[in-house]
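Missing here is one protein chain; the remaining ones are kept as they sit in the complex.
Per-chain numbering from 1; labels A and B assigned in written order.
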Amino acid sequence: MSGNPVQLFSVFSVFIALLFISGLYCLLVTRNMIRAIIGLELLIKAVSLLMIVAGHVSGKSALTEAFVITIIVVEVVVTAVAGGIALRVFRHNGNLDTGDLTKLRG
Amino acid sequence: MPSLLILIPLLGIILLNLLPSRPMRRIAFWFALVLCLVQIALAINHYPPFWGNELDRIDSFFRVSFSVDHLSFVMLLCIGIVSLASLLIAKHTVFDEKERFKFINLLIIASIGMSGIVTVRDLFSLYIFLEITAIASFILIAFEKSVLALEGSFKYMILSAVATVMMLTSIALLLLVAPDTSFSAVHEAVGHAPDSRMVIIAMGIFGCGILIKGGIVPFHGWLPDAYSAAPSAASVLLAGIVTKAAGIYTLIRILGSVFGYNRTVGAILLALGALSIVAGALAAMGQKDLKRMLAYSSISQVGYIIMGFAIWTPLGIAGAIFHIFNHAIFKSLLFVNAAAVETRMGTNDMDRMGGLAQKMPYTGTTSVIGMLSAGGVPPLGGFWSKLIIIIALWQSGHIAYSSIAAVAGVLTLAYLLIMQRKVFFGKLGEGMQDIREAHTGIVIAAVMLAAITVGVGLLFPAVFHNFAEPVKELLMR
Partner (left out) sequence: MKINIILLISMTAAAMWTVMGRSLLKATIGLAVTSAVITILMFRLNSPLAAVFELSVCTGLITVVFVSTISLTKPLTHKEIVELSRDRLKRFWFLPVILGIVGAGLIVTITRPGFSVPIHAAAAALKGAREVLWNLRQLDMFAQVIILIAGALGVVILFEEKRRDEW
């Protein structure tokens, strides 16, 4: 990858920031639990890409690669557990609407 | 060989799950019990061959590097004690033996996670152990699969994952300037470039992530739901140690060893702490559900701890660490009592309770001790740590904050006493004639915790130096 590292990093950062915003938007605006998990996934992908870019630009690709592998493993587990919880909520409530999850109040 | 703290339980869990199930189910409880007791003993005794800092054979074989300093010792002690209490409660509140087996496994995993958090010296490993603790907590909260529990767990999960993303972003940005993610490397890198906007943003993002994980105002939204919807044994663990290890300890460690303290951050934390104290106390007064009230009370107490170390004076930090310990003890005690009441009454609604002390003498007495300690009444433990924090605030010139802390302390005492009177004293509620005292195991846990808080309070001059030790190390950097 020739080219000025700062330039590379900045360009990537712009798009990663856009990815972050998409993920956050999805998380905040949706009322469906599964869409919330999808939004979360987008956020985690954005961070993984950021990590790789940071490593590439500063010469530490091996380190960040190892980090990203670990992050992906953790992400799978969190997604699976979150999906399990969404499933269980569906079985109780009949839908996945977070607007219905208002029993805890006060 | 501190890595054994993590490797032995891991091995234990693997064996517990691989070997034939029926004998293993019975062994699980005793194995976890032994683990907690050993951890407590080692944290108190500082047994040198175990804690020696040179790279011992086992550590170098696995090439893991932990190091413990006095702050870690205090935290390990808290983790051991609260896990023990949670284990005892689990034995009597999770009824099916198969379920209990899974619960105990998760408890051990949560304990591994927290022990890891307090002994690692690297930002990325910190992240991983935070995740271990978080995943174990989500599953523990959702354990009984009631809709309330699932809702609380899901909210916590989403917020915790967002906090994780923030911390990872920060690590990625810091990797641009630091050679790797160990505490010392980052500390040095930050020291070289203190004014760089990117570094400051990275530190700020990391800080926000920690605040979310620790349930500190204004990011505390998930906390009351999670604490009250979780099964009793999980609530004990959560309130007693998880948010403190994940949030407060991490914050102290980051301020002390990684990012370094500066006055702006201190001022922000001071304001947030005061906000937590007041908001938590006010919200707690309006609650009908016992566990929810205790959850808001926790938010309030954590505010004290934050104010204590936000000023970064020796007395302040010592008071904060001492309050971490005291809060772990008395908050766990109160949740143990809530568990006792819940098992016997089947509900947490305080309006339906009354006069329980006649039927549940041990629970009533220990609950009085817990309340008084939380309210800061001498000669119990809670009084000393709150007093130290208030004095430290006064001494460093923050008169206004000091008064807020003192007044809020009185408020806390007031609502706790009102609640105490409502639930345990007064007229016996209807339909409660058959209530008996809680199971022996729960009573043992309650009595043990009450004894600790009384003991620490009475023996204050003797034990305080243990909590003041970490101060020197933190301030030296």
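Assume a residue touches a chain if its C-beta (ideal position, glycine included) is under 8 Å from a C-beta of that chain, and two chains touch if they have at least 3 such contacts.
On a predicted model such as this, the values are computed, not experimentally measured, just so you know.
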Chain not shown, touching residues in chain B: 6-7, 10, 13-14, 17, 62-65, 102, 105-106, 109, 112-113, 116, 120, 122, 124-125, 128-129, 131-132, 135-136, 138-139, 142-143, 145, 176-179, 189, 193, 196, 198-199
Touching residues on chain A - with respect to the absent chain: 1, 3, 5-6, 8-15, 17-19, 21-23, 25-26, 29, 32, 34-35, 37-39, 41-42, 45, 48-49, 52-53, 55-66, 68-70, 72-77, 79-81, 83-88, 90, 94, 96
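Everything that follows uses one rule, which is that only the chains that are shown with their structure count from here on.
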Mean-CA-position distance for chain B and chain A (Å): 27
Residue ranges of chain A touching chain B (in the complex, touch as defined): 9, 27, 33, 36, 40, 43-44, 46-47, 50-51, 53-55, 57-58, 60, 63-64, 67, 70-71, 74, 77-78, 81-82, 85-86, 88-89, 92-93, 101, 103-104, 106
Footprint of chain A on chain B - complex, ascending: 124, 128, 131, 135, 138-139, 142, 145, 147-148, 150-155, 157-158, 161-162, 165, 168-169, 171-173, 175-177, 179-180, 224-225, 228-229, 286-289, 292
